[in-house]
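Let me begin by handing over the structure; questions about it come next.
All protein chains but one are shown in place.
Up next is chain A:
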Amino acid sequence: MSNKRESVVFLLDVGPRMHPHVAHAARAAGDFMTQKASRRARPTPAMLHKVKDEVCLLLFGTSKTDNREHTKSAMEEGGEGEYAHIVEAHDLAPPEASYIKTLHTLQGGQGRSDFKEALAVAAAVLVQEREAASAKRIVLVTNLCSRAQDDPDDALTSCLAEGLQHQGIFLDVLLLDVPEDDERYEQDKTYNLNQVAAICQELSHRERHFSSALALTGAFPAHEVLARAYYSGVLSIGTKLNIKAGTAGLYSWLVKTAGKADKEKFPAAGRESTVVEGVVEAALEGVDTGVPRGREYYYVDQEEHGPEEVPEQEVASAYRYGINLVPFEADQRRDLAFPTERGMKLIGFLPEDAIPRHLYMAKCDVVVADKASQASCVAMAALVAGMRRQRQKAILRWVAKAYSRPELFLASPVPAGATSAPHLLLNALPFMEDLRDYRFPSFTKKSWEPSEAQVEAAAALVASMSLGQGDLEQLLPERTPDPALHRLYFECGRRVADPEAPLQEEDELASEVLLPHPDRLPGAEAALEAAAAAFPTDQAAKASRRAAAKIGLQDPAGDFRKLLAEGGDPHDALDALATAVVHLVFGSMGSSKFQQGVQLVDLLREGCVDANEPSVFNDFLEVVEKKCKQDETKADFWKWLSRREIKKIAKDEAGASQLEPSQAEEWYTQKAQA
């Protein structure tokens, strides 16, 4: 990214094999145009300036043909076939509304997409660019599934490679790797990929792969923020050593600081009044229809001081000191400020894990050595390398401007990468006043303690819902677009194309980023269901806790016998045992507790028969049967029970039962066979 003006040719594949993805690719292109239309420098308003980047939108794979190379070759040699199915939708210019309209009404074409010819046309557009000083870039968006024309001796490939390099053109390749397409057009794609590799060999380029069309919408950030230093000065260690002896200051070196991570603000909407008739038309004609804010002053305590307006010239400023209001004049501000000198000081070093992560405050900044001073660059590189080796971080004190407040920062070293300079990441640290030392009850409370089975369910959940790491990491912040911001620009784009367009009900990007997708994580759905069964909440939790208080999951049989021995109500005890069995079996991993469960079912049945409480057992059996049916991983438990021929309790065993023995038998055979 350069601070200079940039000329970009945006090459978009709309050929038949891209058709399913054209809408998403166009949305990504729209993001790019919006970004270019509002590219600005940061961070201070004083530095804010518009960069008039120019973009040419080039479509290839279109049904029609309309581009300068085609016209030229047609004129020169009378050859009709060259550079066909490429359309220059918009010539190099700062992108404006018509670009967005084109993209929002984009249709797939029926022509063959030849990315090499498209690149050649793009290069031709950039070569004709008048100012040689500006940066040049080609952005290519395609799935590379249409084979480029055969190229005897790779003439066009080498010509492109040389030409692009000679012109200093940067190639930004966005490849859509949708698995179905890749399988279907494997040969063509392989050929094309090799061609791309050959072109890029010596070229400055960037190649990015996207696994779905939707992922393309995260290709371009909503704003491109230029790297601007908001502190450019010295980083010093120590102050004066001994002036008398003639030794001057210890030393310092030049550094620059810029923002690294800062919340991109959702833009505020402009306002205009509808009181004047025809406001929309008036606004279109450039009439200022703004809505300024008016301000009137009233006493805070109107009961005490009356409801009259306080004239503005009477209003003065004051600071609050507890109950007191302390008025102050403008010239007293200096007294209130803590005088500081602008500068960055190294305080010392500490082990890299000494400061807990949650203490980092607000945003993050980057410190790099000033490129103007070679010694500073070396010092920064050496310091970063030393800190990495010693696993250390540094504490810095930084005052960005004179009289601004001093703050302490934690500096983490980041070594040089392929394109990045060695740098320190700065995270502000809290002061004593900024911390709340709240205390909370320990998690050791008996009634809160999760059972072994519950911990297992949680472990299964954590394992199955892994979002991966390394290259496979999902929701990586660096690749996850802000759904609200992107949706705003997308919807605005739709309204540029059609001012009456209603909002889309659902935004695909928002659903992709902000909703869970357990269906894509193997085993996650089952683990979630198991967790839901293992962790009863609300009423169920209260009931289970009451039962658990009597019958624990460690030794349910023992607890049950103890309850009976203590002379407790047999009905309650049986109920509690039934609940415990359900928790034990359905709250555990797989079939680990089936054996114990079956034994407990026997015990429960026996107990119910003895106490003449058949309904407890019969209800229990119904519940178990239903649950086993719902949960695949527990289906076997029902088989285990059937194998033991466990039936409902009928009249002949317990008098209170409503069931005839034949009915119990019938239920059993019906369910056992199912």
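The rule is simple: contacts are C-beta pairs under 8 Å (C-beta built on N, C-alpha and C of every residue); 3 or more make two chains touch, one makes a residue touch a chain; residues count from 1.
As a convention for this text, contacts and distances are computed from a predicted model.
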item: Name per UniProt, for the chain absent here [options: "SAP domain-containing protein", "Vacuolar protein-sorting-associated protein 25", "RNA 3'-terminal phosphate cyclase-like protein" or "Trafficking protein particle complex subunit"]; value: "SAP domain-containing protein"
item: Residue among A:P20, A:G168 or A:G290 touching the omitted chain; value: A:G290
item: Of A:L59, A:M387 or A:L600, the residue in touch with the unshown chain; value: A:M387
item: Residue touching the undisplayed chain, where the options are A:M75, A:A155 or A:V315; value: A:V315
item: Residue, one of A:A28, A:A222, A:I646 or A:A664, that touches the chain absent here; value: A:A222
item: Hidden partner chain, touching residue among A:H70, A:H85, A:K189 or A:R487; value: A:R487
